[in-house]
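Dropping a structure here in structure tokens format, bear with me for questions.
Note that one protein chain is taken out, while the other chains of the complex remain in position.
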Amino acid sequence: MRPEMTAASLDTAARTSAERGALARARLLRGLLPALSLALVLLAIAWLNPRAISYFGFSLMLNLAIPIALATIAQMFVIAGNELDLSIGTFVGFVGCVTATWLKDAPLIGVAILLGSIGIYALLGALIHLRNLPSIVVTLGMSFVWQGLAILVLPKPGGKAPDWLLGLMAFKPPFVPFPIIAALLIGLIVHFGLMRTSYGVILRGSGGNPAALGRAGWSLLRTKIVLFALAGLFGVLSGMALIGITTSADANIGNGYTLLAIAGVILGGGEFVGGRVSPIGAVIGALTLALAASPLLTFMHIPPDWQVAANGAILIIVLAARVLISRKER
Amino acid sequence: MPRGNADIIRLNGAEKHFGAVRALGGVDFHVGPGECVGLVGHNGAGKSTLMHMVAGTLVPDSGQIGVHGDIEDNYSVSRAQQLGIRCVFQELSLCPNLNVAENTRINHASLRGFGWRRKAAELIAAKLDEIFPGHSISASDIVGDLSIGRRQMVEVARAFTVTQDRLDLVILDEPTSSLDAHTAGQLLAFVRRFVAGGKSCILISHVLGEVLRNADRIVVMRDGKVVVADAATAFDRNRLVTAMGGAEARQKIAAQIAAAKPAASPLRVRARPAAQKDGTDLVACAGEIIGLAGLAGHGQTDLLLAIFSGASRARAGIEVTAPVALVAGDRQSDGIFPQWSIAENIGIRSLARLRSGLLISPQREAELAAFWQKKIGIRTPDMNNNIFSLSGGNQQKALFARALGSDAQIVLMDDPMRGVDIGTKLEVYDLVREEAARGRTFLWYTTETEELDNCDHIYVFKNGRIVANLRRDELTEEKIIQSSFGDAA
Amino acid sequence: MTSVRSLLTKPWIWSFIGALLVWLATIAFTGGYGGGGMVTAALSLAVFTVIVGVGQMFVITLGPGNVDLSLPANIGLASAVAMKVMDGNDSMIAVGLLAALACGAAIGAANYLLIWALRIPPIIATLSASFIIQSIDISYGRGLQIKPPPGFADFANWQVLGIPVLAILTVLFTVGAAIALQRMIYGRSVLAIGQNIRAAWLAGVNVGRIRFLTYTLSGALGGIDGALLAGYFRGANVDIGNEYLLASIAVVVIGGTSVAGGKANVPGVWGAALFLVLLLTMLNTFGVSAGVRLLLTGLIIVGVITAAGGQKALR
Partner (left out) sequence: TSGKKIAFSNNYAGNSWRQAMLDSYGIVTKKAVADKVVGAADIFTTADKEVPTQAAQVQNLILQGYDAIVINAASPDALNGAIKQACDAGITVVSFDGTVTEPCAYRVVVDFKDMGKQEVEQMAKFQPKGGNLLEIRGLAGTSIDDAIHAGILEGVAAHPEFKIVGSVTGDWDQTTAQKAVATILPSLPDIVGVVDQGGDGYGAAQAFAAAGKPRPTIIMGNRQDELQWWKEQKDKDGYQTWSASIAPGVSSLAFWVAQQVLDGRTDIPHDLLVPYLAFTQDDFEAELPKIPKGGVASHEYTQEDAIAAIKANIK
């Protein structure tokens, strides 16, 4: 005796659609937060140094953000699978060293090394899954491996980026600066691949509820391998982009990217567990970090002792601003 | 076996061990076309384990699986899927970070290529409309934002969606445990239509009425074995309970309660829902059992949480005068500590009392666990086993033990009987009344109307507000449904 | 036999096995020469990693995303504070230690304040904080190498029968930490929060207070570590804690603590700290170049963790 009361349940529907509207608004706002942070930083820069807001200014301020954005995307793939990669920075450095040496002098071998390193990333994913290892330790170990290899490839700084790469990174398209186009492209391509394609759903699902994915017949080994291989791929792109800008390499060049990339993913609205990541957010997060850490700081004329502190303070302010907004939404 | 009217699935002599625990000890089980098989049994009887074999997610230690008359040697999830077998697992199997349509995609390898999002959304929306008319779930909702009841609705609907693979059998493992009476009714009506259309279904539920009314054949399990299997018409409630064992002599539901209650007992809780405009309070005194009723998700849990946090810090509109404990219903997200043993899970609320000196005494912790294992019947060889070695219902019992074993004078229960078997339920009802008689106060939100029989007072909720305040002698199911659906006061 | 087998299932045993193997490999290389001295050196150096490792362990146990990246900066500042307060004066040793402890605890508390009030993920909050602390340190210590009082320096180097006294004290401290973790309400609460913060709240755990205490504890241990390091290395300096950013995390996870939170163990921190120092000893003794040394360090870490394997997931 369970009465079907359609009229009454319509009433419930009305209630919950208002509720859903609120939820959707909240989610939209949460999604826009990274963009708001970026806008905030840009406003501050425009105010401090109006000259920077120009074609030339953006080209200069943002070109080093491209490798950061690529490394952030790499980290994002790993985080999407509930893992963390502490080796991405030294990996970028290793790729940089290979790019400035083998890729220039013996392109075929260089390409083979880079493909092989993506393969190692894929193998790491498999190892982590099969042996159920904590990715933090494995990648911590790998960070030493990559740095060691980088020093072996390039015992002292030097090397030279291949000309085609130099040409690519120095490309000056009309009207819109190259870094902005590149950032847009990276964000949109990865967004489409991860958020829109049907296998992207599976990849994100493997972070959201791996058990459920397994019960639906998907191979978790495969998702992990794919996620890590993608991380490796974007790590390679990041290293190459970086060397394209700096023109030559240094074994320690990427070390700072590990933390930057994690911070970028989080700033972009990603979370450490649960497969909640956003590619566009991650790119915006990387740009925000790159702008806040350097141009903003340089334009502010802070006494040298406190410049490092200002770096931290800017990070806190940018994130705190997000909190004020998301508080309101509650 | 002739192919014509072959069973959809047949298991012969299925056995499964988890370490020392024998979950299944040689089970024969089959489902024919066009039938709804009811599967009942006490918590830990092995129902879910058996269903994992049928769905291909667990491989039996020994025994044979045949599908559509052919023996399957390499049976797996994807094979089951191809052969038209789907399962709604007891533990929710949706990805909380994905939206409803994307979750649908996970179950259909063929949903890909251009336009898959639209196809998936249409597929699930149509199925939800069909099963739960007026459900108010959109295909673009993120599952993590949905209430547990709505998630269950999505998961059920998803199991019935069809793309290119055939669909012959759907396993429903306690599908109604988080649904209110109205939605559960919609689901069961759909199951009857589904079966009438020549498809098959396995229905697991601890609400025996649901099984009796909807199954064609009922299989009763006990301690890893099938004990009886017969046409549904051959059973009544008594025979089912007897067959399940353990609760034979317990038929005196809610007969004599509240006989001798102290006249003016002290006030324990006074609480007003945040959305309440008319000044109505929920009031609970020492020794009272207060029911919170109404459709799922209409503010009952919110009020319980408000009372819970009101106990440790001042909150407007909430007055709490004694220590509080909470029995979670959504045990995965609100109750269980997955790394811990059963004993540790029980002891966490009572750490201060388990100390000798500065240190927690392992001995006292073990005593507490042993006491409640006996009192509430937690089925396990060792309370030091991990909590996840327990069946779903037994995990829930451990959460009861945590609250009742604590020093709390007020116990908040958030639809706590999800997945608890009938025998245990009756025992817990007695326990609750017994503790109430000793002066404890219970605030009990439930989606199962018959449980309200145990309460002294029932507050009916709608849209986050209290819309009716019924004494037990005024209580009828019609009245609750009427207030749940009627105009908000 | 069964006891050996049950020992092998302990998550921390692998770090000790790793340490032992690395040590054996080293003395095999030197033909047994210097084995004792290596252990002494390893114990003296491991102490500093263990102290911060324990603090980091409690933080990491709070659950995914919880980590204290401000330890290096914290150690640097506290080392300067301790040395400036002691000012080369033996009578001020205790005051200096207290000052370092207070400085570290204040940093920990500030970290939690950022996390709590601004809802910033711990990893970014502590990273940002570390920049600020570094600036404070530079402007306070001016990058100068400030010397410890002789009594304190001797204490940091004091050995009895080849065993550093500091190591003995640290063993006592870690025994205490292990008891706190498993047998005290504080430790149980940390473990509960790490497994499921919402369930912990609903089970009556005072989530806010425990998290605050944990970050403060980690900070305070960083502070003490800074003072001890300055004593042992004969001087405070800004960079003195740099290697503990990775090392504090590494000893925790190599030691068998779960990065997913809710599962921790203290002995593993010792095992992993000894393992890392002996690994450095081995590679220095082999005399390999920096590149090869880094490469082997990484491969051995990955190898040990692979041999130890992960835990089987339930259901």
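Labels for the chains are A, B and C, by order of writing; each one numbers its residues from 1.
Heads up, the rule we're going with is that a contact is a pair of C-beta atoms (placed from the backbone, for glycine too) under 8 Å apart; a residue touches a chain by one contact, two chains touch by 3 or more.
Since the structure is predicted, the reported quantities are computational estimates derived from the model, not experimental observations.
Taking every chain of the complex into account, the omitted one touches A, C.
Note that of A:I186, A:A216, A:A290 or A:L315, the residue touching the chain absent from this view is A:A290.
Interface residues of chain C with the unshown chain, by the touch rule above, are 26, 29-30, 33-38, 40-42, 44-45, 76, 131, 134, 137-138, 142-147, 157, 229, 233-235, 237-240, 242-243, 277, 280-281, 284-285, 287, 290-291, 293-294. Along chain A, the points of touch with the absent chain fall at residues 49, 51-52, 56-57, 60-61, 63-64, 67-68, 150-151, 154-159, 242, 245-257, 290, 293-295, 298-299, 301, 304-305, 307-308, 311.
In this text, only the chains that are shown with their structure count from here on.
Taken pairwise by the contact criterion, the protein chains are fully connected, each one touching every other. A comparison of the B-C and A-B interfaces places the larger number of contacting C-beta pairs at A-B. Chain centres here are Cα averages; for chain A and chain C they lie 29 Å apart. Centres computed as Cα averages put chain B at a distance of 44 Å from chain C. Chain centres here are Cα averages; for chain A and chain B they lie 41 Å apart. Multi-chain contact residues of chain C (touching two or more other chains) are listed as 258, 315. Shown for chain A are the residues in touch with two or more other chains, namely 211. Of all residues in chain A, only 84, 86, 127, 131-134, 136-138, 140-152, 155, 211, 259, 262-263, 266-267, 271-273, 305-313, 315-316, 319-320, 323, 326 touch chain C in the complex they form.
Residue ranges of chain B in contact with chain A, taken from their complex: 55-57, 76-78, 81, 87, 89, 91-98, 102-103, 105-107, 109, 111-113, 116-117, 133-136, 138, 141-142, 144-145, 181-182, 184-186, 188-189, 295, 463, 477, 481, 484-485.
Those residues of chain C whose C-beta lies close enough to touch chain A in the complex are 64-65, 69, 114, 118-121, 123-125, 127-132, 134-136, 138-139, 246, 249-250, 253-254, 258-260, 289-302, 305-306, 309-313, 315.
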